[in-house]
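Note that one protein chain of the assembly has been removed; the remaining protein chains are unaltered in position.
Our next item is chain A:
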Amino acid sequence: MDEFLMFYAPFIVLIGAIILAFIVAPMDGAATRPPKEKKK
């Protein structure tokens, strides 16, 4: 198990993070959404 975590998993995580970044990046609906109004 540790063998896999030391030698293969680092590259899987790195490549996975890059792919995830491209998938998530265009989802920007929340970027310009205004915050909730203050309760009076």
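Worth pointing out:
Basically, contacts are C-beta pairs under 8 Å (C-beta built on N, C-alpha and C of every residue); 3 or more make two chains touch, one makes a residue touch a chain; residues count from 1.
Throughout what follows, contacts and distances are computed from a predicted model.
This figure omits one chain of the complex; the name its UniProt record holds, of "Response regulator transcription factor", "Nickel import system ATP-binding protein NikD", "Cytochrome d ubiquinol oxidase subunit I" or "ABC transporter", is "Cytochrome d ubiquinol oxidase subunit I". Residues 1-2, 5-11, 13-14, 16-18, 20-22, 24-26, 28, 30-36, 38 are the ones on chain A that touch the missing chain.
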